[in-house]
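One chain of protein is taken out of this complex; the other chains stay put.
So, chain A:
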Amino acid sequence: MTTLRAFTCDDLFKFNNINLDPLTETYGIPFYLQYLAHWPEYFIVAEAPGGELMGYIMGKAEGLVPKEEWHGHVTALSVAPEFRRLGLAAKLMEMLEEISERKDAFFVDLFVRVSNQVAVNMYKQLGYSVYRTVIEYYSASNGEPDEDAYDMRKALSRDTEKKSIIPLPHPVRPEDIE
């Protein structure tokens, strides 16, 4: 009961229903355009039969192949309140993983607020595990450090030994992550 299609610029005028949620960030135009220009296949929106936007996922592929760090990354994933509990986020994640598989990536990763238990649990259910904690990854609008993030990962088929998801023993600082 969903139409899944590529996100376009015009959707920016219609996504209030999703983005007025306090945990969903509305970024500046350049941020969205950068993703649309570089990784259009990773930016997918779900649309309800009535034309309302239900949710979207935004991602990218990055990292060096020789270091086995070539991976898919989830930049944003959000579903409007009235379209929750339908498994939509899982569907969008599945698509992002499939695209990353095609690109021959080693793993998929994402950052999530440590306090966002609902999201952390959902990702765990989808097969993600905490790879490391990033200290004070999130900052408040005044620039002050706000909260730590979990860097969660799921190995893809190329990483046969699942080396990419072996948890780090110590937390890291934001400046230490590539």
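Note that contacts are C-beta pairs under 8 Å (C-beta built on N, C-alpha and C of every residue); 3 or more make two chains touch, one makes a residue touch a chain; residues count from 1.
The rule we apply is simple: contacts and distances are computed from a predicted model.
Engineer: Report the protein name recorded by UniProt for the chain absent from the figure; options are "BHLH domain-containing protein", "Exosome complex component CSL4", "N-alpha-acetyltransferase 25, NatB auxiliary subunit" or "Acyl-coenzyme A oxidase".
Structural biologist: Per the UniProt record, the undisplayed chain of the complex is "N-alpha-acetyltransferase 25, NatB auxiliary subunit".
Engineer: In the complete assembly, which of A:D21, A:E136 or A:D159 touches the absent chain?
Structural biologist: Residue touching the chain left out of view: A:D21.
Engineer: Among A:Y56, A:W70 or A:F83, which one touches the chain that has been omitted from the display?
Structural biologist: Answering carefully, the residue with contact to the hidden chain is A:F83.
Engineer: Mind listing the chain A residues that contact the chain we can't see here?
Structural biologist: Chain A touches the missing chain through residues 1-6, 8-10, 12-14, 16-17, 19-22, 26-30, 33-34, 36-38, 40-41, 44, 48-50, 52, 54, 81-87, 95, 98-99, 102-103.
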